[in-house]
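Here it is, the structure, as structure tokens.
The complex appears here minus one protein chain, its other protein chains still in place.
Order as written gives the chain letters A, B and C; numbering starts at 1 within each chain.
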Amino acid sequence: MLLTALREEVWQANLELVRRGLAIFTFGNASGISREDGLVAIKPSGVPYETMRPEDLVVTTLDGRVVEGDLRPSSDLATHLVLYRAFGAIGGVVHTHARYSTAWAQAGREIPCLGTTHADTFYGPVPVTPPLEAAQIEGAYEENTGLAIVECFRGLDPTEMQAALVAGHGPFCWGKSAADAAHNAVLLEEVARMAWLALALNPGAPPISSALLNKHFRRKHGPGATYGQK
Amino acid sequence: MLLTALREEVWQANLELVRRGLAIFTFGNASGISREDGLVAIKPSGVPYETMRPEDLVVTTLDGRVVEGDLRPSSDLATHLVLYRAFGAIGGVVHTHARYSTAWAQAGREIPCLGTTHADTFYGPVPVTPPLEAAQIEGAYEENTGLAIVECFRGLDPTEMQAALVAGHGPFCWGKSAADAAHNAVLLEEVARMAWLALALNPGAPPISSALLNKHFRRKHGPGATYGQK
Amino acid sequence: MLLTALREEVWQANLELVRRGLAIFTFGNASGISREDGLVAIKPSGVPYETMRPEDLVVTTLDGRVVEGDLRPSSDLATHLVLYRAFGAIGGVVHTHARYSTAWAQAGREIPCLGTTHADTFYGPVPVTPPLEAAQIEGAYEENTGLAIVECFRGLDPTEMQAALVAGHGPFCWGKSAADAAHNAVLLEEVARMAWLALALNPGAPPISSALLNKHFRRKHGPGATYGQK
Partner (left out) sequence: MLLTALREEVWQANLELVRRGLAIFTFGNASGISREDGLVAIKPSGVPYETMRPEDLVVTTLDGRVVEGDLRPSSDLATHLVLYRAFGAIGGVVHTHARYSTAWAQAGREIPCLGTTHADTFYGPVPVTPPLEAAQIEGAYEENTGLAIVECFRGLDPTEMQAALVAGHGPFCWGKSAADAAHNAVLLEEVARMAWLALALNPGAPPISSALLNKHFRRKHGPGATYGQK
């Protein structure tokens, strides 16, 4: 079997979505890529987390040809593949319908950076795509979903903003690996929830200053990071 | 004992309401029908989930005559029976007082389709009945509750919209089986919650486009469905 | 030891508050009364639920004299006693700082009867006292808290409305027994939560009709009740 370590990691990333309360039933999906092999392992479509095994994952090429696996891949495969092709530095993608993240997507609002919890992980407001046009939906819908994310990342660095909301749909997150993408999906839900709570108290709450954003993001990310054990 | 397989399935559907946090104490009830036999199995009235056994379910005809069971049937039996008579394709009915679904019913508002999570299961806004009139309440109340749902489904296909809110009361859901009805009750609560959260962020959030509604509903339902493993 | 059966029941009622998420740390307290003996058993003050045993409960007369127990009784004892003296039909009292019930008390608002979940247990809006005056607080505060509840029950039947909110404080519930009072405290929190959620969707949501209130309350209470197994 191909890519057993990647399968194991992607399988765990999928299970993490359930453990953290981000997915019920068959909601959500995680994938990971082996850049050396140009192959992606992704959750099969509509398979319950409870019975899914690493060998149930589907392995495809970057253009979506299945090279291993008896099951159909996640219906969101094409979205994942667009992100892998456009964002060359990422190693994993996660899509969820987590409650607060999805609420922001359904409201069509970016998540403003209201605090340091947000700034520790996401470098600025988490962007939201515009609603897809009928033509984008009726055509190659899943691919167009990915392209809408990429379009809305012009001017943004996908290694510093590892999440996007698709309007009327929900969040896609990514990271250095499938595990990292799942970690970011948990953090996104947490900051989505805190921002939701804060705006109820103060609808005009301003974003934190760029000085505070930079301080917190740079404590944890990049060459000057001081957080954690090195 | 009649219908042991149906009893088992209906029993499990009732327990699922507790497992998923949709029912406390003796709240809620699930039933299932054997169309061949013209018999319905339903939860007994006011019996705790913790001690209820498949043999405690009550079996009745479609006009409510008990044919097996020592206990009284759920006080909502007559509502279930109206739905089975009116919606010939359904195999199970579930009623809950789940928090978010009930909040929408108490607010007297239909649940708008604000996102793809909703569209994956419910084909459009989840309708809410008007408040029942005093005469409807003081007469055959439980039957009239069912008739109010049926009345509000004129023009709707109960296989594509498998839920209704009864104003000032709560949700009724149905499906191909009791298990399917319980599954829909869980999904209704989930989308009720997401829509609630989204409207707090944007009270004027528009429903998703019909193109997006169709795309998601048809990915999962009907002859062109591509979701899951076939 | 006096009243071992009552002690056991009151102990269980106290533990139920923790199991149902109505109390953290040493918050909340439950008591029960033996009307034949004129004796009340109540939780000791500030003792953690984890280590409390039935024999730790304090037994007092109706005027608050401790007749058994080495520990101090709950600081809210005097409030419980006022309720036992004023409402001769009740057998148990529960006080909590449960989140939604307390939020209504802090907002100084009665809980309107927005749905049948509410009407199944509470016959109309759950009343809230006015804020206590400084003189009431600086005097016999706990007793005055009980008197404020009794005052606000003029015209109400405490067997049909088994809960009150004390403004700026929280809920007191009662019932036929300590277990019943705890059961009502759980139901109060549930309807407090649903009403909270519903008003966010529709701040002007009207109460249900008196026809619907009567139908649901009378299905479960009084001589014409049909709910459950008799």
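Here is the rule we use: contacts are C-beta pairs under 8 Å (C-beta built on N, C-alpha and C of every residue); 3 or more make two chains touch, one makes a residue touch a chain.
These numbers were taken from a predicted model, which means no experiment stands behind them.
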Displayed chains contacting the withheld chain: A, C
Touching the absent chain when the full complex is considered, from C:Val10, C:Ala30 or C:Val47: C:Val47
Given C:Val40, C:Ala105 or C:Met194, the one touching the chain that is not displayed: C:Ala105
Which of C:Leu71, C:Ala86, C:Met161 or C:Ala211 contacts the chain that the document leaves out: C:Leu71
Touching residues (missing chain, whole complex) on subunit C: 24-27, 44-47, 71-72, 75, 97, 99-100, 102-109, 131-132, 134, 137-138, 141, 168-170, 196, 199-200
Where the unshown chain meets subunit A, residue by residue: 114-117, 183, 186-187, 190, 193-195, 197-202, 205, 208-209, 211-212, 215, 219, 226-230
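By our rule, only the chains that are shown with their structure count from here on.
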Reference subunit A; chain at largest CA-centroid distance: C
Subunit A-subunit C separation of Cα centroids, rounded to whole Å: 46
Per-residue multi-chain contacts in subunit B, two or more chains: 199-200
